[in-house]
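One protein chain omitted, others in place.
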Amino acid sequence: MARDYGTENWIDWCPGCGNFGIVSSVYRAFSELEVEPENTVVVSGIGCSGKMPHFIDVNGVHTLHGRAIPFATGIKMADPKLKVVVNGGDGDLLGIGAGHFVALGRRNLDVLVMMHDNRVYGLTKGQASPTLPRDTKTKALNTPSIQDAVEPLALALTSGYTHVARSFAMDSDHLKESIKDGMEHEGAAFLNILQPCVTYNDIHTSEYFNERIDKLEDWDPEDIDPTEAMDRSRIDEEIPIGLFYRDTETPTFEERIAEQLPSYQEKAPAEQDIEKNGKTILDQETFRSKFKGNLIRKEK
Amino acid sequence: MARDYGTENWIDWCPGCGNFGIVSSVYRAFSELEVEPENTVVVSGIGCSGKMPHFIDVNGVHTLHGRAIPFATGIKMADPKLKVVVNGGDGDLLGIGAGHFVALGRRNLDVLVMMHDNRVYGLTKGQASPTLPRDTKTKALNTPSIQDAVEPLALALTSGYTHVARSFAMDSDHLKESIKDGMEHEGAAFLNILQPCVTYNDIHTSEYFNERIDKLEDWDPEDIDPTEAMDRSRIDEEIPIGLFYRDTETPTFEERIAEQLPSYQEKAPAEQDIEKNGKTILDQETFRSKFKGNLIRKEK
Amino acid sequence: MTEKLNMILGGAQGSGLETTIQILSTAFASSGNGFLADREYFSNIKGRHSYAHAKISAEDIPRSIDSKIGLLGCMDAETLFTHFEDLVDGGYLIYDTSTEDKTQDSIKSIEDPLRERLEERFNEIGIDGTISSLVEYLKEEKNVEVIELDYPSILEDIQKEFDISSSQASRYVSSILIGAVTGLMGLEKEQVDKGIERKFEGKEKIAKQNIFLVEKVNEMVREEHGSPLKLEGAKLDEDELLMVNGNEIIGMGKITGGMRFQSYYPITPAADESFFIEQHASFEDEGSVLVFQTEDELAAITSCIGAALTGTRSATATSGPGFALMVEGLGWAGINEVPIVITYYQRGGPSTGQPTRGSQDDLMNVLYSSHGNFPRIVLVSGDHEEAFDDAVKAFNLAEKYQTPVIHLMDKFLANIVKTIPVPEIEGKKIDRGKLFDRKDYKRFADGPISERGFLGSEVMWYTGSEHDAEGNVSEDPENRIRMHEKRMKKLKIAGEEMDDRAIYFGPEEAENLIVGWGSVKGAILDAIDEMKEDFGYLHFRCFSPFPAKKVSSILEKSEVVIAVEHSYSPRVSEVVSLKTGYQIEKEVVKFTGRPIYRDELIDSLVNIIEGSDREVLKHGP
Partner (left out) sequence: MTEKLNMILGGAQGSGLETTIQILSTAFASSGNGFLADREYFSNIKGRHSYAHAKISAEDIPRSIDSKIGLLGCMDAETLFTHFEDLVDGGYLIYDTSTEDKTQDSIKSIEDPLRERLEERFNEIGIDGTISSLVEYLKEEKNVEVIELDYPSILEDIQKEFDISSSQASRYVSSILIGAVTGLMGLEKEQVDKGIERKFEGKEKIAKQNIFLVEKVNEMVREEHGSPLKLEGAKLDEDELLMVNGNEIIGMGKITGGMRFQSYYPITPAADESFFIEQHASFEDEGSVLVFQTEDELAAITSCIGAALTGTRSATATSGPGFALMVEGLGWAGINEVPIVITYYQRGGPSTGQPTRGSQDDLMNVLYSSHGNFPRIVLVSGDHEEAFDDAVKAFNLAEKYQTPVIHLMDKFLANIVKTIPVPEIEGKKIDRGKLFDRKDYKRFADGPISERGFLGSEVMWYTGSEHDAEGNVSEDPENRIRMHEKRMKKLKIAGEEMDDRAIYFGPEEAENLIVGWGSVKGAILDAIDEMKEDFGYLHFRCFSPFPAKKVSSILEKSEVVIAVEHSYSPRVSEVVSLKTGYQIEKEVVKFTGRPIYRDELIDSLVNIIEGSDREVLKHGP
């Protein structure tokens, strides 16, 4: 019997919030993939999106604003058997957390990053987020935003993510499949999710997206140049959704580590015994030989 | 008579360091542009590259590791008459400072960012920097680097810089011209400077670059798509240098501000009087009318 | 007829409570009453329980609120479940009769611990837990007078009257509450209408509909209950009052103080300040304040410093998590003697903690975060009036001593809405300190306080490394001693000027001395006013420089010294012990993030006098 992955916590997003679409697609995706709750970790930042882990019945780590990626990185590196998914807001991942976002791409660590892209800072009452286009004045702004939007997919492609996709919170099937794809990819995967914020974003509404969304067809995301994917993913009149880019050649970070530390594959940090009967597993001899470079014998 | 822009401070870079090439090209560029020392500010981060301001006879602000850009941003926004140049290392700008690097592009503030790209962390003794290609083992590393290099120009283009170029520390003329171009551009300009580190980077040496450098010819950096510039700028067998991209249409941050605060152009923050005879310039009446939304009159 | 009334108005976050409060407070104030309201809400945008806890006074401007309330106005059932125990015997309750069958089980937003407590309590008092059983209990056992209104049917009426949709009508629940409250309190129609028109300026139709509804409910209530809560004739002198929360008054202070650059990254409870300043940014031709939303707090502080280097009065505003990212920049400003102001609103910690709740637990954090040693000035304000003065003063001190100033506020002050007299503006001093004035300029020459130049005037250097008088890096040991001493001496000089910022309230020699700072001021002053015992209050307005001499002399005079603070363990006791060696042995603390109420404070002080060493206050849902 498939689990439903819900928790008992009351979900306190605004009625109609796009996050409901996201969390229910997560339930469906997890259910279809039959993920093991104790071996799965949802790591989130701070924001409306940051509340995700409390609503999903797998391990949840609700971290700091902007830092979900490095938390997730430590978790995954120390225990690579865990399936790790990051949920973050657009402010979280591309504003305060942009440096980590870039760094994850450079590593190609096997983590899926799901960005709840509502183009505003929801939880702090509607300020402009890094994905809000210039000259846009959403509800809570005094004046239109004067910063250009960052293009999340272009940034992911530039940074080296090996799986780059966009989906829409209100298209449950598309999103569910996108999540599954992202989780099945081995390497750093980025999934940008267009998410209506019914309270603060009165411009990029469900209707707005519905009118513009254009599902990728006849597009082969493999064996292409990242810049091709960038061009294809760009938002103009239409908003293309789907998987734009996938690269399965570039080794994952785990593979790169294992190449240098062969025991990593079998004995990742979390798998190692470090004590025997309450004592260190190092013995005097091992210590001496390990640090022989520092040992000096008295010459008689 | 042209100034030479040198200072009395002893330049303590390693003999042969590529930074010497950079600082002398700065002298030449400043000299040809006849920049006004008191109206020019060199802002730097921390690293070997961070020492730059002390060797140049214009205002110098030697800031924190990774934060040169936001310091420069505050300076330029508060006093837009100043010419502001940022000097940073590759670690400084694309490692710890990557978030700010992206944010500056989104603003198109009129600042030139010169990146001293030696592919290592010089001042902390040679660790891998974000531009060191994967599987490279420079002198001070225990093992080859396992992180992919970020492509600085691609990142700049993705982030919205409107002037994106590459030059080489040892090609004094090319570099001098590149600096002049960058300073004359109005908007966020990025200049990636390939810089040999003779002490820690034994792979990407002067010879290495000399053998591979390929100066852009027949390339019109205007009216093109950023992804075209990205493709052209990519480093393969050859390392193209020159100006890849220029966009003079996108309004600068200063222009965007002025559109919302019309007095900004004439009375930037640094230009405003805030006191008269040791008293606030606000009078009781202005205060009342400014904050009338909070004033409540007793009804008789 | 009474002179003061404590009331709670509650409803789901985002359901119009804010509007209710704004309109009512305007009505109270314009009828000459003093008003103060604390705002409590979850870290949530819509749906969770939120409330305003207000005191209205006919004779003065309130300084604190009481845990026991005379009036409870409910927008929904959760409000009644949450607050029913707060009503005084004989208090008044306004509620929606259509919710009478509701039990807490149907209300998902109630958190488990409250749910369990309610369960237990209902068992105890023997009711079935429906709203109607609860109302019955209040009537019978607590003599509560209940104003029973059928909200849906009232809304239906207005729906018909104006031919509007039911979803639109549902947004008018706030006006039902306004009507009922103003009815009970006997407010004049004009004053209420004024509040409504003001709130809906430019939206006349909506204003009209609300006025209609308010009047209707007002009449219904008066008819049945009269106006038993009418306050005795308002005695406030001022013709005009400011109605402000702490964020706003700080914004006003900063603008008055000549701030022209404010950088910020959004965070509760600081962001509203920047929003307010941005709304008031423009002085027509005179210039404007640049409000800059940065990518994070690292950029907020460093861009603020950059702006300050150009001679612009510059500030940033944040709370704990944001300040954590400002620590490195703070040190840079310290060693480079840059005048910046950080307005720091404390909220519940550690970490994300209780992002929308109050705290005073960050005093040591602002005093000691950052490596090495440099002078920093730390001002703290106890109420809105102090906050305004300090917001101006902060810039004067920053520029006079060329050093960062932290202005420590808290979430309570930030969100408390209060009527205050319009501040005197014209006398407000602006002191820009020693300015640059010669050739051959060296930024750090002739200490302790050097002449300050602006980027754009002469050539100068700055560096976060130890530097010489010119601002160039120097590792020389003797230069190090010179420059380090130069900087530290500034704090000493400032200390001499600022020894008055420990203020004593009370009789000449009080047997019991309360020590506190920040938003506890009001409750403490009100408590000692009322208590028979001989109490004094030592109120800090500055912790660095520390007014050690004055503090020691005051401490010596009392037998029992009690720290009162919103923290786990009083930070003020730590600082006092550190600076004077005096160990404060008694404490009243609260760390639930809810305000300290006058009445619970009095109770705890009684316990202290009777021998208790530590009182942990718990009131407030």
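Just so it is clear, A, B and C label the chains in written order, and each chain counts residues from 1 on its own.
What we mean here is this: contacts are C-beta pairs under 8 Å (C-beta built on N, C-alpha and C of every residue); 3 or more make two chains touch, one makes a residue touch a chain.
A quick note: this is a predicted structure, and the numbers were derived from the prediction, not measured.
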Next on the checklist: Using the touch definition given at the top, which of the shown chains does the missing chain touch?
Outcome noted: A, B, C
Checklist entry - Any idea which of C:Phe323, C:Phe412, C:Tyr537 or C:Tyr597 touches the chain not displayed? => result C:Phe323
Checklist entry - Tell me, which residues in chain A touch the chain that this view leaves out? => result 7, 9, 37-39, 41, 43, 46, 51, 53-54, 57-64, 66-67, 69-79, 81-82, 99-100, 102-103, 257, 261, 263-264, 267-272, 274-275, 278-284, 286-288, 290-291, 294-299
Checklist outcome for this item: Across the whole complex, the chain not displayed is touched by chain B residues 10, 12-15, 46, 48, 64-66, 95-96, 98, 121-125, 127-128, 130, 142-143, 147, 199
Next on the checklist: On chain C, where is the contact patch with the chain that was removed from view?
Outcome noted: 42-43, 111-114, 117, 319-321, 323-325, 327-328, 331-332, 334-336, 346, 348-357, 359, 361-362, 364-365, 367-374, 463-466, 468, 473-481, 484, 488, 567-569, 574, 577-579, 581-583, 591-594, 616, 618, 620-621
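Here is the rule we go by: only the chains that are shown with their structure count from here on.
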Checklist entry - In whole angstrom, what separates the CA-based centres of chain A and chain B? => result 30
Checklist outcome for this item: Taking each chain's mean CA coordinate, chain B and chain C are separated, in whole Å, by 41
Item to check | chain A and chain C: spacing of chain centres that average the CA atoms, whole Å | outcome: 37
Next on the checklist: Please output the residue numbers of chain C that touch at least 2 other chains, ranges allowed.
Outcome noted: 295-296
Checklist outcome for this item: Multi-partner residues in chain B (2 or more other chains touched) are 99, 102-103, 257
